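Note sheet for the following structure.
So, chain A:
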Amino acid sequence: MGKLNLAVYWASSCGGCDIAIVELGEHLLELAQVADIVFWPAATDFKYDDVEAMEDGAIDVTLFNGSIRTEEDEHIARLLRRKSKVLVAFGSCSMEGCIPSLSNIKGIDYALNRAMFENPSTVNPEKVLPQRRFGMPEGELILPGLCNQVRTLAQVVPVDYKVPGCPPHYEQVWKVMTAIIENKLPSRGGLLGVDSRTVCDQCPRKREGKIRVERFFRPHEIVPDPDRCLLEQGILCAGPATHAGCGALCIEANMPCRGCYGPPDGVVDQGAALLGAIVASFEGKSDAEIRQVLSTIVDPLGTFYRFSFADSFLQQLKANPEEAGRICASQADGSEEEVEQ
Partner candidate 1 sequence: MVDAARHPNIEILAYSEVTKVDGYIGNFRVEVMKKPRYVIEDRCNGCGECARVCPIEVPNSFEMDIAPRKAIDVPHDQAVPLVYAIDIDHCIRCYKCVEACGKLDAIDFSQEPEFVELDVGSIIVATGFETFDPAVIPEYGYGVYPNVITAMELERLSNSSGPTVGRVVRPSDGKTPKSIAMIQCVGSRDSRFMEYCSGFCCMYTIKNALLLHQTYPDMDITILYMDIRTPGKGYEEFYNRARAAGIRFIRGRPSQITEDPETHNLFVEVEDQELGEVIELEVEMVSLSTAAIPQADTERLSSVLALSRSPSGFYMEYHPKLRPVDSPSDGVFLAGAAQGPKDIPASVAQGSAAASRAARVLTSDTWEIEPIVAKVWPELCISAQGKKCGICAQACPYNAIIVEPGQPAQIIQAKCHGCGGCAAECPHDAITQDHFTDAQIVAQIRELLRENPEEKILVFMCHWCSYGGADSAGTSHFEYPSNSRGIRVMCSARMDQEFILEAFRRGAGMVLVSGCHPQDCHYITGQQVAAKRFSRVPRTLERLGINPERFRVEWISAAEGEKYARVITEMSEKLASFDKEELRAETERARPAIEKRLRRWMMTPHMAPFLKDEEEQEVEKEVMA
Partner candidate 2 sequence: MADNEELRIGVYVCSCGSNIGGVIDPAEVAEFASHLPGVVLAKDYLYMCGDPGQNMIKRDIIEHKLNRVVVAACSVRMHEPTFRACVAEAGLNPFLMEMANIREQDTWVHAHDPEGALQKAKDLVAAAVAKVRYVSPLQMITVPVTKKALVIGGGVAGISAALDLADMGIHTYLVEKDLSIGGTMAQLNKTFPTMDCSI
Partner candidate 3 sequence: MIRSDELDRSFVQEVMAEPGGEHLITCWSCGTCAATCLVRRFDPSFNPRLILHKAGLGLREEVLSSEEIWQCSACDLCYPRCPKQIHISEVMKAIRNIAIREGYEPPGPFPEVDEQICSGCAVCTRACPYEAIERVTKVVDGEERTVAQVTKTLCMKCGICVAACPSGAMNLESISDRELISRMGAGGWLEKPGYLQGGAEEPRILAFVCQWSIHSDREWEKIRGLESDQLRIVNLSCSGRVDPAMILMALTKGADGVLVVGCKEGECHYQRGTYLGRSKVALLEQMLEQLGIAKSRVRFAESGSLDRFLFPRLVREMVEEIKASVPVVA
């Protein structure tokens, strides 16, 4: 058997997922013995042209991280899909939208305005917005345009596997790699690099089980008892509605689970599941009391859907799928179709 062809791509994301692969450390040497990395913009010097030149299906496995924010992201997603036998949505961004997709709540115009004008560290007196076409002495420069919505990889192209995590834990990454190397990938469609059940299953904290809180705290407001269930101390912990796999990493650092491993098996909407769990965990004996408790949940939408908004019912309710992939209004110049070619 010849060596495997592997590709890694980084679309719109923070880069943490690439780091998670680098974190494999010495395992990378083991990997190099059995696989060739044929494309990894962050680590190797291959160009898009090289990929275009490959035969369709030439790549055995592509680990695609990052969300689909720009026309370039979409373009490469389609390209890699064509060239890959197995396309893996790697990390929370490509799997379910993650933090970037929170910008869908207010929309791209709000995001641009915030980033380009309102951001305190930005000085932009001429109110310049990023342009798709830019005239240079050498000729016109065309930059990838921003799409209306942030999408998951699966919302753009068919995806074979998903690896959750923001970023995926390196031990889980190695498990995925091992499965790829040993050709032990399960049947298509499932999650890779996870454990069964939820974060609570891996959480060592003591749960009394009958305690209902009277208010919630944000993590900076109290120092919780490191041995007791955070929810029972009024910290909004997403553990009950989050897939196991990280080994309760944040909780070990006395911080609540924020839900980056996505919904448990069989659960469609992570935020809705978390909402149900949170509601069960506080005491409210009257309308007024309930409102009082709920007022201590700052930004419920961002809290319950921190990682999964792009993959939620609410996203569907908010967005028009037909508009999602269009170049946003402030950059649209009528030539998008041309670029798409």
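Basis for inclusion: all candidates are chains of the complex that A comes from, given by their letters.
Heads up, the rule we're going with is that contacts are C-beta pairs under 8 Å (C-beta built on N, C-alpha and C of every residue); 3 or more make two chains touch, one makes a residue touch a chain; residues count from 1.
This is a predicted model, so every value here is computed, not measured.
Chain A shares a touch in this complex with candidate 3, selected from 1, 2 or 3. On the chain A side of its complex with candidate 3, the touching residues are 105, 197-201, 207-212, 229, 231-232, 239-241, 244, 264-269, 271-282, 284-287, 290-291, 293-294, 297, 299-302, 304, 312-314, 316-318, 320.
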